[in-house]
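The complex appears here without one of its protein chains, the remainder shown in place.
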Amino acid sequence: MSIHEMISTHPHVAGHTNDPLTKAIAACYECAETCTSCADACLGEKPDMLPNLTQCIRLNSDCADICNAAGRIATRRTGSNEALIKSVLAACAEAAQRCGDECGKHAEMHEHCRICAEACRRCVAACNEAVGTISA
Amino acid sequence: MSIHEMISTHPHVAGHTNDPLTKAIAACYECAETCTSCADACLGEKPDMLPNLTQCIRLNSDCADICNAAGRIATRRTGSNEALIKSVLAACAEAAQRCGDECGKHAEMHEHCRICAEACRRCVAACNEAVGTISA
Amino acid sequence: MSIHEMISTHPHVAGHTNDPLTKAIAACYECAETCTSCADACLGEKPDMLPNLTQCIRLNSDCADICNAAGRIATRRTGSNEALIKSVLAACAEAAQRCGDECGKHAEMHEHCRICAEACRRCVAACNEAVGTISA
Partner (left out) sequence: MSIHEMISTHPHVAGHTNDPLTKAIAACYECAETCTSCADACLGEKPDMLPNLTQCIRLNSDCADICNAAGRIATRRTGSNEALIKSVLAACAEAAQRCGDECGKHAEMHEHCRICAEACRRCVAACNEAVGTISA
């Protein structure tokens, strides 16, 4: 299953998917999963490292929340709510930008932050591209 | 318990809460709950009414998702992510405005839509007021 | 708005609410909000206290997730999924029991843990009572 394949079966979509949008949805969900895992991995680091990771845990948690909401909202194709999809994907790009920057600072020390920073950057790029395709 | 009381105990807040913000958090959570219930109540209406309620169900679902994310994100006081709180509350106000307008159309026919429209309007007002207090 | 009032307007419920169930839903949502806030408040504590709070943050996060899912699932009255409501409320009681026990250990030191332990206990009691009313 890919979210692209699933959305292409929606009766109102009928195969005519907005490809940047389906890529953004997949990137949002991936980023939500990665940030949830990175927040937890940061929390599991040694006591002397922990104080340096609290901002990272907070940004990871926020990013996971908005990415998950964005993935769900941008998936829906019944009726319309395009302006909200645009706002939510923009908020998602903003959250992932800040989270990716913070994770990037810890990327050499913590492999989970390195992987998470990459997922955040993919999410930023995919959301920004999708936002450009929505006229609302 | 009120979310206000809880946040006032945060070590970085130390009793100095931003009251419009704590009111917005409570309004977001209330709106998320109400919209989840209204989506389900709309879905349970008689078959002949159902086609007229699909846009309402979709807007309810979207509103519940962004309100829940906003409630969680705006609660966090460790470190900082103020610009995102502002964006998310603004997106929340936008979602609740559209959802409240749609529910308002069905308010005379369906009591759940009348109650939900009111929760949406409170959410819009509370989010807009909180956004005005955040300099980010 | 109360979740009780909202559910009483559902076309299939028609005023005949299961009161222990609506109380459990409200308690689940309250517990989700409180645990989200407590996880963040624990994370904001001083560096020397932080290592002693990582298990608390983890249990808070887990409890918030299952309580939120339980609140949403137990709200739905269209069609039926009673056996799942029972399982989810039981899982919720389990999560809140463990989280409340952990928060209780920190209640004298941290006011947010004291408040959270109380919300968890109310959630355990309300979920257990509701589970007893569901024959599935």
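Order of writing sets the labels: A, B and C. Residues in every chain begin at 1.
By our rule, a contact is a pair of C-beta atoms (placed from the backbone, for glycine too) under 8 Å apart; a residue touches a chain by one contact, two chains touch by 3 or more.
Just so it is clear, the structure is predicted and the values come from calculations on it, not from any experiment.
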### Task
From the listed residues A:M6, A:A83 or A:A125, report the one that touches the chain absent from this view.
A:M6
## Note on the structure
The listed residue (A:R58, A:R76 or A:R98) that touches the chain absent from the view is A:R76
#### Entry: Positions on subunit C contacted by the hidden chain, ascending
54-55, 57-59, 61-62, 65-66, 68-69, 72-73, 76, 78-81, 83-84, 87-88, 90-91, 94-95, 98
### Summary
In the full complex, subunit A touches the hidden chain through residues 1, 3, 5-7, 9-12, 29-30, 33-34, 36-38, 40-41, 43-46, 68, 71-72, 75-79, 110-112, 115-116, 118-119
### Message
What does the interface between subunit B and the hidden chain look like in terms of residue numbers?
### Response
40, 43-44, 47, 50-51, 54, 57-58, 61
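Note that only the chains that are shown with their structure count from here on.
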#### Entry: Chain separated most widely from subunit A, comparing mean CA positions
C
### Message
Mean of the CA atoms for each chain, then the mean for all of them together: which chain is nearest?
### Response
B
### Task
Over half of interface residue numbers shared between subunit A and subunit C means same, under half means different, so which is it?
same
### Summary
Taking each chain's centre as the mean of its CA atoms, subunit B sits from subunit C at a distance in Å of 19
### Query
If you average the CA atoms of subunit A and of subunit C, how many Å lie between those two points?
27
### Query
Considering subunit C alone, which of its residues make contact with at least two other chains?
40, 43-44
